[in-house]
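Here the complex is missing one protein chain, while the rest keep their positions.
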Amino acid sequence: MSYDLVIIAAHPDDAEVQMGGTIAKLTAAGQRALIVDLCDGEPADYAPLGTRRVQALNAARILGADRIFLDRQDRFIVDDIPTRLAVAGLIRQHRPHMVFGTTGACIHPDHMAVTPLVTAAVFYARLKNWDRVPGGEILANTEPWEIQRLFFPHCKMEPAWGDFAFAVDVSDTYALKKKALVEYSSIFTVQTGDQLLELYEAEDAHMGRLFGIAYAEVFKSHSPLLVSDPTVFLSGMHG
Amino acid sequence: MSYDLVIIAAHPDDAEVQMGGTIAKLTAAGQRALIVDLCDGEPADYAPLGTRRVQALNAARILGADRIFLDRQDRFIVDDIPTRLAVAGLIRQHRPHMVFGTTGACIHPDHMAVTPLVTAAVFYARLKNWDRVPGGEILANTEPWEIQRLFFPHCKMEPAWGDFAFAVDVSDTYALKKKALVEYSSIFTVQTGDQLLELYEAEDAHMGRLFGIAYAEVFKSHSPLLVSDPTVFLSGMHG
Amino acid sequence: MSYDLVIIAAHPDDAEVQMGGTIAKLTAAGQRALIVDLCDGEPADYAPLGTRRVQALNAARILGADRIFLDRQDRFIVDDIPTRLAVAGLIRQHRPHMVFGTTGACIHPDHMAVTPLVTAAVFYARLKNWDRVPGGEILANTEPWEIQRLFFPHCKMEPAWGDFAFAVDVSDTYALKKKALVEYSSIFTVQTGDQLLELYEAEDAHMGRLFGIAYAEVFKSHSPLLVSDPTVFLSGMHG
Amino acid sequence: MSYDLVIIAAHPDDAEVQMGGTIAKLTAAGQRALIVDLCDGEPADYAPLGTRRVQALNAARILGADRIFLDRQDRFIVDDIPTRLAVAGLIRQHRPHMVFGTTGACIHPDHMAVTPLVTAAVFYARLKNWDRVPGGEILANTEPWEIQRLFFPHCKMEPAWGDFAFAVDVSDTYALKKKALVEYSSIFTVQTGDQLLELYEAEDAHMGRLFGIAYAEVFKSHSPLLVSDPTVFLSGMHG
Amino acid sequence: MSYDLVIIAAHPDDAEVQMGGTIAKLTAAGQRALIVDLCDGEPADYAPLGTRRVQALNAARILGADRIFLDRQDRFIVDDIPTRLAVAGLIRQHRPHMVFGTTGACIHPDHMAVTPLVTAAVFYARLKNWDRVPGGEILANTEPWEIQRLFFPHCKMEPAWGDFAFAVDVSDTYALKKKALVEYSSIFTVQTGDQLLELYEAEDAHMGRLFGIAYAEVFKSHSPLLVSDPTVFLSGMHG
Partner (left out) sequence: MSYDLVIIAAHPDDAEVQMGGTIAKLTAAGQRALIVDLCDGEPADYAPLGTRRVQALNAARILGADRIFLDRQDRFIVDDIPTRLAVAGLIRQHRPHMVFGTTGACIHPDHMAVTPLVTAAVFYARLKNWDRVPGGEILANTEPWEIQRLFFPHCKMEPAWGDFAFAVDVSDTYALKKKALVEYSSIFTVQTGDQLLELYEAEDAHMGRLFGIAYAEVFKSHSPLLVSDPTVFLSGMHG
């Protein structure tokens, strides 16, 4: 099966926290989305083994996305060649137009590994002749695939971004994002206030209010942005 | 009459050099464009008085835009309150959605003045009660107008930009841009090679090739970009 | 009379919006604060002449600060020598240890003028021999005064800062800040939601949540920070 | 035993060179400090095996700090999971409020490894359930510990910093820093002038003179700074 | 044999693309140059095994340089200690004054590995006592060597640089650069237009035109530049 967008994240809940509103918006518009968590997020702090995986599948369903888990070990995710090949294989299999990967300038070492890992995987995905690369034969049974754009949502564990490539208006789908996050009741203390959840919503609200809208999610890009014409940009509060 | 976009530039030919392809693309799509030159570019180096004004009107016609000239003195353009008010008045009169102004980090003092000048004019344009501002009464007879976006094309007299907000694919309209520049035969030695013209095309070609297209023009923005969803961004060469 | 801190702002309400929590915190600790508005903020959008001045005095009282107004014209504030001298005179008269000035990278031309203006005024304030400077004699009747630190709060009309010198925990005094802002009922639609007020609180909340606290105000500094030892820095959420 | 601050450095003498004055100042104020060298600095250029370890212990004593050595190989220090776990274990054991780690933008590959290594170790230190992480069980026998702040002193082998988070006035303890450095007589040619020692003192003197004091050491921080109020900042030369 | 400059690149053709004009210029002036490709670039897209190696040797000959290949695997080049030691060994053997290494901020993971790899190798090359470093004994049979400068040419697969340390005027030797690139006929579709080749020339032309010359190649440096006096800098178009 093919997907229009593939989101590569370290742990269950990262994709939701970083860009849940954007995922919901794109799937509502008919795009097919696949979330790839590099691990299953175990051990979770407050739940029996396996709980988080169920939560993650529920959360993805709320956002209209499919979800799979790679078998890396939470806390020990690194940018190594086998993981690059595994992610590149998924990209060749699902042939997305857009790929999203967690940004690296972060306090969580698992998150830090995702940016170079996804960048390399996107590059590997489009190369030919893997049958002639010792150690890379796993990619020989899929066709090369060149994605169109690679973007990086803000990891809310790192300091705020003053400078980013673009924001997406997620006001319409923010209720879905919050509903997806509520699924992770073993991580976030949803009912009574949770420091992380409050930070997440505070950021999305602040970014939104900068444009006079309710909520926005922000993204960086390693390559510059190209548009057909500048009328694609929505109005800001102050020009 | 109203315009969809207003381009504020210091001199005749600045708008063409910096964003002629984008203007032609937008007017071809039905947008109405007005170029405002803050002066008439006199004294020109190699032409009798008045020649440049005729050239500029021809060039605008090629790009599908209207053009007017303010009466500031070439070489002595500064960000002062009368010029802010004059530009704000034009914005209130023509009610554009987008405004473009030359970027300021430049070797030409006239160009350097345009960024703060246009920023202030855009702000003045949306304020009320000018009848109660001594010295600002000239704006009292127009209605407040709030633009949607303010962008700044690259001034090709300054060093190249490594970082910019977005590029516009102008491959389709680049022939028109070159045709418009040819109008300025008293400034550019078009037939036999001209250092400046060569620099201009080299920049637009380089920016384009970064995306695997023929030509691109690049823009900055003081406020962050907001999009409805990230599918508005065109493909890059390398994701 | 002397003050421990002097805040220089373009308009009534700027000081409150940008650093009302910090002012209230410092005055609660016994510091004497003076807010200097460079103009009286007229014409205000929705109130008769003079209303805003009364509101501003009330707001200052809530924050525990005194307030005076210079007679510059709202919308036309520029960094000129007479205004530098006027502000320098106030600094020499009131001999503060800290001075705060609105940061300049902003869409409002009045705000943009404050940074160079205050920087110059702080410099003028400590110079000798003004009796021998034609045009600067107005400073000859006050003694030179050298402040200790000059800081710049974030102007909430400009894009968010990713990088700033330091944040101040204003959770304890945030209710006072909001109460001071409520005074400006002719500017902000307080009861039913106001785009600007919501932006302001969203920013202060976001900055706070980055540290696991309720609200923070953020500041830049042109000169680097010096501390006696690093234990003065409070805990962050993530080290 | 617990420590208030733990300094993680690649080699003996790094902690002294980078922040010896700050260590001496904090220990003089009663803080307990532990220096952790990731290796013993062998082979040293000009001394028999074991000499440098003795020197390092003497130097730490002069600064009022304790010191231990991990058994990594000088020149081959990398950010790998076993070393992250080892450092995290020390943090959990000693429960410091502040941790310091060498900054990474450096010409020495050992130094470059320290920033991501310490960042990861600080993060690992506060996580629960290590008994359920295959390969991470070594942390299961210590309690989670969350530090308050993580700072990075300037590595004097890299270019000067124009921008840093804060400087510490170390004028009072600079004689102790120099005395500690003199211990390393096999590395630095102390009596007759040594290129590195001269660079180190030149940097500390220059940073100090920027504030009108004798010596300062400078630090970066990945997370923004939070203060209770801005009066904690000392006076600069120029506001 | 000794060389004046050693260029470390990931693949055959990288050195030519990034700095072929500079190599040709230096060899024409009598400098001896060695290109070190970390792998042989296999599998190449459109040529039988071994073709690329022959092409690369031809291309080096055109530029007046010698060339050797290390046996790393294309696509899997990483910054590991054995490769650092191998490159350091070459530096100690050939004793160059200048070393060049591909810059790391790139989409190609092989390229990204070169910057830290070469930086570490240059550092290893000047250290003593490798016989006492377990795992580093391979360097014990060469003498320490300290290079004078390490520079990084622009990798044309990454976005354009707005800021770089210096440009080299390669107008005179650009024909040789193009001739060298033509050797790689299995990679670039030279006769009929090739997207990559067009990007490469577009960049070199754009950089050149910024100075009013035909072609320039641009370089970064991790350490600041030192000159005897500023008359070494050539004229720009605009001062």
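Letters A, B, C, D and E name the chains as they come in the text, with residue numbers starting at 1 for each one.
Methods note: contacts are C-beta pairs under 8 Å (C-beta built on N, C-alpha and C of every residue); 3 or more make two chains touch, one makes a residue touch a chain.
Quick caveat: nothing in here was measured; it's all calculated off a predicted structure.
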| item | value |
| --- | --- |
| Displayed chains contacting the withheld chain | B, C, D, E |
| Among D:32, D:53, D:179 or D:238, residue touching the chain not depicted | D:238 |
| Contact partner of the left-out chain, one of D:14, D:66, D:183 or D:203 | D:203 |
| Residue numbers in subunit E that touch the chain omitted from display | 22, 25-26, 29, 31, 97-99, 122-123, 146-151, 163-169, 210-211, 213, 216, 218-219, 222-239 |
| Contact set of subunit D toward the excluded chain (per top definition) | 107, 157, 159-163, 195, 198-199, 202-203, 205-210, 212, 237-239 |
| Residue ranges of subunit B at the interface with the undisplayed chain | 42-43, 45, 49, 73-76, 78, 107-109, 112, 159 |
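The rule we apply is simple: only the chains that are shown with their structure count from here on.
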| item | value |
| --- | --- |
| Touching both subunit B and subunit E (chains) | A |
| More contacts between chains, C-D or B-C | C-D |
| Duplicate of the B-E contact set - from A-E, A-C or A-D, the pair where over half of the pairs recur | A-C |
| Homomeric contact subunit D-subunit E: same or different residue positions, threshold half | different |
| Distance from subunit D to subunit B - Cα centre to Cα centre, in angstrom | 52 |
| Numbers and ranges of subunit D residues touching at least 2 other chains | 122-123, 222-224 |
| Pairwise touch network: line, ring, star, complete, or other | other |
| Every chain pair meeting the contact rule | A-B, A-C, A-D, A-E, B-C, B-E, C-D, D-E |
